[in-house]
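So that we are looking at the same thing, I have put the structure below in structure tokens.
After this line comes subunit A, so read on.
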Amino acid sequence: MKKKINKSTVATLILLVVIAISPVVVQSNYIYSVINFMLLYVIATSGLDLLFGYSGQISLGHAGFYAIGAYGSALMSLHWNLHPLITMLIAAIIATIVGVVLAYPASKLKYHFLSLCTIGFGEIIYQLIVNSPGDITSGFTGLYGIPAVTLFGFKLSKNISIFYMLLIFAIVFMFVKQRIVHSKVGRAFIAIRDNTAAANGMGIDVTRYRVMAFGISAFYTAFAGALYAHFIRFISPETFTQEALSVPLLTMVLFGGLGSLWGPVIGSVVVTLIKELLQATGTYQMIIYSGFIVIVLLFMPRGIMSFISGIAEKVKMKKEAKADVKN
Partner candidate 1 sequence: MFLKLLIGALMIGSVYGLIGLGYSTIYRASGLMNFSQGDLFMLGAFVGVTFYRYMGLPFILSFILTIIVMFIVGILLERLVIRNVLKKSTGYFIVLATISLSIFFKNLAMLIWGSTRIEFPSIFNIGNVRVGGIQVQPEQLMVIIVAWICMIILHFFMNKTKFGTAMRSAAQDPLAAKACGIDVTLTTGVTWGIAAAVASVGGMLYGPVYGVSISIGATMGQRAFSSAVVGGYGNMYGAITGGLLIAIIETFVAGYISSDLKDFIAFAVLMLFLFVKPTGLFNERALQD
Partner candidate 2 sequence: MAAILEVKDLHCSYGPIHALKGVSFHVDEGEVVTLVGSNGAGKTTTLRSLSGLLDNAHVTGEVLFMGQPIQKMKANKIASLGLCQCLEGRHIFPQLSVEENLMIGAFQRNDTAGIQEDLQKMFKRFPRLEERRKQAGGTLSGGEQQMLAIARALMSKPKMLMMDEPSLGLAPIIVAEIFEIVKDINRDGIPVLLVEQNCNMALKVSHRGYVLETGEITLEGTSDFLANNEEVRKSYLGG
């Protein structure tokens, strides 16, 4: 039996090949640093999308999970001398546990209150970093000298080599996300999001799946945070605030379009690019950026992709209307 090869698979493969060989062509360190950030956000927002886009639960505290991943992995690799890949995994598992513990009571809240609750969670984690017991996180000074990831004797400390690692992780995480979405679990998420009462009536354990979504989402975002720590190799609290991270992550998911595989990718790429370009505007950066979010919400609340396809549809309809007139 021959499997049908569909267009999007081909497109994906071509895209991947282009991305993978692009370092041969482009050699700018700066560009790779920007792309690496995009890849980190792809992982983090894919997780946030599983939570917000698929299971319908908002989070304004994902910076907290990102921080648990980053600080957890950094501290473990600094103090216990473990391999970064192991500490990243452990840190992400810790974040998952925290996410599950948070979600048990939190998943019962209406979305406004869930917003408040997750803001509270993010703030508490932030405060813990700033005023940690025994000052293990060294407060605002931050943690220096976080080890780079070494693989088969190669030290991944250059942006380009990190790029390959992040690319692989991003693909793996996206693949897993797709598998989750198309599994029984994913269908339960969607059912709960679309009609909680009906899902409940069909025998879906709403609380269980809501909690599960939180756990998985926390794992994704914390893993991205851990990768960030070993990529930049210096972390300090101001990266992990609501304004600097939780809100941008949510913006990326929203901008790319909720509940899709490529939405978080598009969102991460575009929003990171916009933020980079706005660097040049200096003090106006955040004003323009926040104004931009409001404009997105006002004019394309379903994300850029459906905005474009909406326009395409209108153009098509106009053409058809013209054709009708001619006939």
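In this text, contacts are C-beta pairs under 8 Å (C-beta built on N, C-alpha and C of every residue); 3 or more make two chains touch, one makes a residue touch a chain; residues count from 1.
On how the list was made: all candidates are chains of the complex that A comes from, given by their letters.
None of these values were measured; they are calculated from a predicted model.
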Selected neighbour of subunit A [touch, this complex] from 1 or 2: 1
Parts of subunit A lying in touch with candidate 1, wherever the complex brings them together: 58, 60, 105-106, 108-113, 115-117, 119-121, 123-124, 127, 131, 196, 243, 247, 250-251, 254, 283-284, 286-287, 289-291, 293-294, 297-298, 301-302
